[in-house]
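Notes follow the structure.
A protein chain is absent from this complex, but the other protein chains hold their places.
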C-alpha cells in the first residue's frame, strides 16, 4: 500500500473551532496546501479568503480588517468578503481579474467547516450533523492537535483500534482489546466499525470516572466519513451483566467521540476532536479533566505516527505488510484513491 | 511577472561598511552565491579572496593572517593577496593552478565595494560617487540588514513608495502619500522617480525632528542604479507655503538617503543603508536616534517582504497582477533581465 500524497478536494473539512475565530480577528491557517484567512463580518458571519494578495502575493493575514473587508498592508489593496478587490490606492479602475479566492465556510455546532474544492459543488446540507457537539446533556471541551504527519497515517490509526493495548496501554487501552476483530460494514459514506469486548478491565483512564468496579463489557462503535475524514463514535463500558451496549446502558460510562482530520500540507495535518460524556454534567473541572486524559492518549498516537512518518520518508516506496486488522483502513485508502483519481481526471469530451 | 533567480554579475556591489573590516581580521560574507573573505594588508588596502582553499575546500575564514597573506589552517597552504598560493608545507614546487579567486575591491566613502564578475571589466571609476556619505555637514550612522528574501523583492519594495501609508503607517508613511503617482524618467543607469505630495501631515517619525508644526509639502526624489542596486535619495518636508523642494529649503527637514542591496544567495540578501540629515549636526545621540527610527521602518519592510517571499515560494509560477504603481519596478525587472540574458549568452562567433 503506497503513500498517496493527495487528498479529496471536494469535501467539507473542519477549519477550526468556531471560538478560535473571535470578532475583529484575522485567523490564518493552511488547508490542503492553500493559506487561508478566516474572519467574521459585522453580522458575525464567517468569511474565508486566500491568504495571498493578488498584487504582489503578500499575506492578507498581515493586513487589517476594515468593516467587512480586508486591506492588504503592503500596498493597500482592499478585498470584499466575496474576494473581489474593491480598492487599489491611486487607481481609478480595477480590473475584474483583481480578486483572491474565497472559500465557502459554514459555522455549525461550534465548528467552522470549509470547502476548498469547486465552490459550485459546496452544499452546506452535506455538512455532518452531530447534535452531541451542541447538547447540554453531553458536555465536552474541544481539542486540537497539529501533526507532523500525513493525514493518511492518522486515518490509518483511527481506523484500527488494535493498537489500543499497545500504544495506549496506560490510558485508553485494555489488554485483550485486540483479541477479537471488529465487525465492519461498508456504507457509501465510508465505513462502520463495531467492536465489542466482553469481560475486560476498565481502561486506565476510565477508572477515574466510573462509579462501579471490576470488569466491564466494552463497546466502540463508529462511523467514518471519507469526505472530510470525520469519525463519529459511540464508546462505552457497562458493568458486567448489564447487557453491554444492548442493555439499558443505565449507569454505563458513555462517550460520544468526534475526530476530524484536515490535511494541511502533504505531510502535516490539523486534528480536531471532542469527547462528549453522559456523566458529571455541571461538575466543575470535569471538562478539563476528561480532555487532559484524551490529550495524554492522543499524544501517544502523535508520537508513534510522527515517528512512523519519518520511517516512511526514509523509504517511501517500501511496501507495508497488511494484516487483517488493516481491513478498514485499506478500504478507506482505496475509497480515497478512487475519489482522488476521479477528481483529478479530465472530464470526458462531449460527443 | 515571474521571479528571476539570477543577478547581474558585472557590477560594483557594496560588500560592507569599511569599518566592518578592521585590521588583522578576516571578514567572511557571501556575495552572489560565492563565499568571500575580506581583510586589510599592512598598508590598510582591502583584499577580497574566495573563502575556500583550492586544496581541500576548507574555508580560509578559519585560517590566519600572516602579514599580507592568509594561511589555511587545515593543511597550511598560504595565499598572497593576489590569490596565488605561495606556500604548500612540505612541497618544493607549487603548480601555477594553485590559487583562489581574488575579487576587485575598493574602499570609497566609508564603504567597501566588490566586483564579483569578470575582473577585467572592473573599473573603479564606475563606482557611484555620493559625497553625502563623507560630508560632515550631513551626519549619519550606517545601517545593515540581512534579508531572507530575494534581492528582487527588496528592489520592488524600494521602487514603489505607494506602500508607505500601509506598511509604514506608524513610522515614515503619511496617509495620502499614495494618492498621486510619481513622475518617472528612464535614464540609462536605471530609473529616476520624483514623488511630491503637497499639504500632507509630517510622517510620524519626522515629528520627533521637525521644528515646525502642521502640514508640509513633502518630496521624495530618487535615482536607482540597476548595476549594483543602488538607490540615492533626496527626501524632505518643508513647511506649507515655503515652495517645497523648489523653495529655498531653508528650515526644511532634509535627508539624503542611500540604500544598496547585494544578493547573497538566490533567496537571501544584504541591505546597507545611510540616512544623512541636514540638521542637528553635532547633537549627541541624534545619529543613533535617526537610525533607530529607520531600523523600525525597515523592519516593517523586512517583515512583509519575507512573508511575501514565503508565499511566492509556495506557488513560484503564479502570475502577479500589475498595478500602475508597479511601473518603476517593472521597468527595472526588465532591465535586469536584459542584462542577465546578455551576460549569460555565449559570445557570438567571429566572422
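Quick notes on this one:
The letters A and B name the chains in turn, as written, and every chain counts its residues from 1.
What we mean here is this: a contact is a pair of C-beta atoms (placed from the backbone, for glycine too) under 8 Å apart; a residue touches a chain by one contact, two chains touch by 3 or more.
Please read all numbers here as calculations on a predicted model, not as lab measurements.
Touching the missing chain, out of B:40, B:71 or B:218, is residue B:71.
Of the options B:29, B:52 or B:256, the residue whose C-beta touches the omitted chain is B:52. Note that of A:41, A:148 or A:308, the residue touching the chain absent from this view is A:308. Summarising the interface, chain A meets the missing chain with residues 156, 160, 162-163, 165-167, 169, 178-181, 303-304, 307-308, 310-312, 314-315, 318, 320-325. Touch with the hidden chain on the side of chain B covers residues 33, 35, 51-52, 54-59, 62, 71-77, 88-91, 95, 97-98.
In this section, only the chains that are shown with their structure count from here on.
As a whole-number value, the distance joining the C-alpha centres of chain A and chain B reads 48 Å.
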